[in-house]
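Yeah, one chain of the complex is gone here, protein chain that is, but the others are all in their spots.
Letters are used for the chains, namely A and B, taken in the order the chains are written, and counting of residues starts over at 1 for each.
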Amino acid sequence: MKRMSPYKTISVVVIAVLAVLFIFPLYWILTGSVKDAAAINAAVPQWFPLAPTTDNYIRLFSNPALQWLFNSVFMAVMAMILTCITASMAGYALAKKRFVGKQLLFSIFICAMALPKQVILIPLLKEMAFLNLHDNLWAVILPTVGWPFGVFLMKQFSEGIPGELLEAARIDGAGEAQTFIEIVLPIIKPGIGALAIFTFINSWNDYFLQLIMLNSRTKLTISLGIAKLQSEMSTDFGLIMAGAALAAIPIITIFLLFQQYFTKGITMGAVKG
Amino acid sequence: MKLKKMVSVMVCAGMAASLAACGGSGSGGSTTAAQSGETSADTQAADTPAADEGADAAASGEGAAITLWTYPIGSWGNSEVVNSIVSKFNEANPDIAVSVEYLDYTSGDDQVTAAIEAGTTPDIIMEGPERLVSNWGAAGKMVDLKDLWDDEALEDISAVSEAVVNACKSSDGVFYEYPLCMNAHCMAINYEVFEQAGALQYIDQETRTWTTEDFGKALQALKDNGVATTGVVYCGGQGGDQGTRALAKNLYSAQFTNDDHTEWTMNSENGIKGLQQLVDWCNDGLLSYDAGAVASDELQLFANGTIAMTFCWNASNQANYASQVSFTPYAVAFPSDDGTPELEGGIYGFGIFDNGDAAKIEAAKKFIEFVCDDETQGPVSVTEAGFFPVRASFGNVYEGAENEETMSAFNSLMQYLGDYYNVTPGWTEQRTAWWNMLQGIFGGNDVTETVNSYVDTCNAATQAAMGQ
Partner (left out) sequence: MNKKGLSPMQKALVRRETISAYLFLLPALIFFVGFVIVPMILCLVTSFFSYTMTEFRFVGLENYFKMFQDEIFIKALVNTVLIVVVSVPAVTVFSLWVSSIIYKLNMAACSFFRCIFYLPVVTGTVAVTVVWKWMFNKYTGLFNYVLTSTGVVDQPVSWLGDSKTALWCIILILFTTSIGQPIVLYISALGNVDQSLIEAAEVDGANDMQVFWKIKWPQIMPTTLYILVITTINSFQCYALIQLLTSGGPNHSTETIMYYIYYQAFKLNQYGYGNAMGVILAIIIAVFSALQFKVAGKGND
C-alpha cells in the first residue's frame, strides 16, 4: 500500500466526521427507545441512557407491532419478487429483441419512471376500490410492481448479454424460456440484486401509498404504525423510538449479513437509448 | 444523427400519448360517469332490498357487524378502554359485532377521505361537528340521526347548551352528529413559576380569568424574574389551532365569524389589534413564537418546565401530562380586555356513514344510544373522554372521583364557552390559512395586510363551499 497523500488523509478525516451525522439518528433511536420520558426530555441531552427501561417496548407491544412488521416485510418482499420477475423479462426483451414498437415503449417507460405516486393517487384509489382491494396489502404491492423503473434498470443490464451466446443457444435448439433461464438470468443476476434492494427499500419507505390504501389496525405497515403513534397533543418519543428500532433492526441485520452479496458486482451495463 | 432520431422518437411518443389520451378521454370520461352513476344506483339498490326485508332484521340491527372509527378523544383512543365499552355493549346486544379502528389527528382525515372515495367507510365515527356535520355531512355521506334526537334528548341537551344542539345539525336542520361530551379549551400556567415571579396577582383566582392589561404585566413580571421564554405562540400547523385562535381573538374581544357563520371577521379593528399585540409582545421579547412548533411541541415544553404557560390546555391534556409535570399546571381562561373571555368549545360525538345497509345503520344507532344515553354507561363514556356531559340529567359525572377537584376547576370555565363557529363552511381552508397568516405576521409581514388577505382567502373558500 502506498503512503496516503495529504489530500486523502484530510478527506478521510472529513468523511469520518460526516459519518457521525449519518450514524447519529440510528444511535438516538436505539438509545431513545430505552429512555424514560424524563431522560428524553432532559434540557441537556442525555448522551447515554443512564437508567435504561423496557417500558417503551412494553407499550409498543400493546399495539400489534409485530403484525405491522410482518405486513411491511410481506409487502416489501412480494413487491420485490414480482418486480424482479416482470422487470427482468421485460428488460431482456427490450434489450435483445427486435420488434415493432420497441422505441416507443421504451420512451414511455423512461418518461414514466420518475413519476411520483401522488400524481395518480385518487384514480389509483378508485381503481383499488373497484378491484375490492382497498385496505389490503396488495393495494400497495401492485402499483409498486407497475412502476417502470425496474424495466429500465433491467434493460440496461441486459444490454451486456453477448448476442453470440443467445445465437448459440438458439442454434442448439433451446426454446425462448430455456434461453432466458439458463443464459440470460445468470448474466443479469447482479442487476436483479440491485433492483431487489431498490424495490425493497422503496416500498418499505413508501409511507404515502400505505397511508392512503390501508386503514385497519391489523393491516398497517410498521412505518405507518410508527407515524400513527404520534398524536395531536403529545409526542411519545420513547414509544416512537421503540417502534423505529423494531423496524430498523431487522433490515440492518439483513444488510450487514448480506452486505457482500448486495454490493458485489453491481456495475451498470452500457447505456443505450 | 442520434439526436435527431431521439427527438423524432420523443415527438412520436408525445403524439401517440396524446392520441391515446384523446381516445381515452371519451371512453374514460364515460366510464367514470357510468361508475359514479352506478355507485348511486348501487346505493339505492342496496337500500331497497334492505327496506323490503323490512321491520324484522333491519329494524333491530341484529346480526350486524359494524365498525367504529375513533379519533383520540381522551381515552377513546385507547384500545383497552374502548374494548371494555364494546364488551359492555355486547352484554346487552350479543348479536352485534363491533370492530374498532383508531385514527390519529395527523393522518386521520386523509384516511377517512380515502375510505369515502374507496367506499370503505366505517359505520360509526367519533369526532366533532366541524368534521361530521360541515364536512362529511354536507357532502351527503352521513345518515340523518333524527331518531336519536328524540324530544327527551333534545330537551336534556338543550338544557346544557343550545349551541351544542345547533352545532350538531346542518344548515338545513338535519342532525348528523349525536353528541356525547363537550369541553372548553383554555390555557394553563406554571403556578410555581408565576408565584415566584409575583405574577399570580394578575389572575383572578376566584374566576380563573384575567384582563389583557394584566396578562401583559404578568409577562413582564416573568421576564423580569428571569424566565427566558414565557410562552410560545406555536404556528407549525396540524392541530391545536383553537389555542392560538382563542388567544388572538380574546385580547380585544374580537369576533371570529359573523353570527350566521357565513363570513370571517378577524380583520375587524379588534381582531387586528389583538394580533398586533401578540406581534409586539414577541418583538419586545415578552412572548415567543415558533413556526416550527406544533401544539404537541408546545405542550411538551410546558410539561418540561421550559415555558411558563401553554395556550393549548384542557381537562384531557391535564390528565395526559400529569405524570410528566413536576409543578402545578393551573388552568386559566384566555386574557381579554373586559375580563370576560369567550372560550373555544369542543363538542365530541358520533355520526353514522351511509353505507346503504339499513341493518348496519340500525345497529350503529343502537351502539350510539348505548354509549351516549344509557344511564350507567353514558356517564362512564363521558369520563373516559375526560370532558363534560352534554346532557343535563347526567349531573356531575366526576362526583366522588379522584380528580373531582381538578375537573370542577375546568367545569367552572365552561360558563365562558363562546360561539361554536367551527361549523362555518370552508373550515379546512381556514385552518391552513390561519397558520399561514400567523407565520406571515410573526415573520415580519404587515399585520393588517396579512390578516385581510387571510380573511379574503377564507371568505372565498366559504362562498365556494356554500355555493355547492
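We take it that a contact is a pair of C-beta atoms (placed from the backbone, for glycine too) under 8 Å apart; a residue touches a chain by one contact, two chains touch by 3 or more.
Model, not experiment: these values are computed from the prediction.
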{"item": "Chain not shown: contacting residue from A:P45, A:G163 or A:P186", "value": "A:P45"}
{"item": "Hidden-chain contact residue, picked from the options B:G63, B:G198, B:G292 or B:G395", "value": "B:G292"}
{"item": "Interface residues of chain B (partner: the chain not displayed)", "value": "2-3, 6, 10, 20-21, 24-25, 28-29, 32-33, 36, 109-110, 113-114, 116-117, 138-141, 229, 232, 235-238, 290-293, 297, 300-301, 304, 306-307, 428-429, 432, 435-436, 439-440, 443, 468"}
{"item": "Interface residues of chain A (partner: the chain not displayed)", "value": "1, 8, 11-12, 15, 19, 21-26, 28-29, 32, 41, 43-45, 82, 85-87, 89-90, 92-94, 97-100, 102, 105, 107, 109-124, 126-127, 142-143, 145-153, 156, 176, 180, 194, 197-198, 201, 204-208, 212, 222-223, 226-227, 230, 237, 240-241, 243-244, 247-248, 251-252, 255-256, 259, 262-273"}
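In the analysis below, only the chains that are shown with their structure count from here on.
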{"item": "Length of the line joining the C-alpha centres of chain A and chain B, rounded to whole Å", "value": "36"}
{"item": "Chain B partner contacts - residues on chain A that touch it in the complex", "value": "37-38, 41, 43, 62, 103-104, 107-108, 111, 122, 125-126, 128-130, 134-135, 211-213, 215-217, 227-228, 230-235, 273"}
{"item": "Residues of chain B defined as touching chain A within the complex", "value": "2, 6, 9-10, 12-13, 16-17, 35, 72, 77, 79-80, 101-102, 104-107, 110-111, 114-115, 117-120, 238-240, 295-297, 299-300, 303-304, 306, 312, 316-317, 320-321, 323-324"}
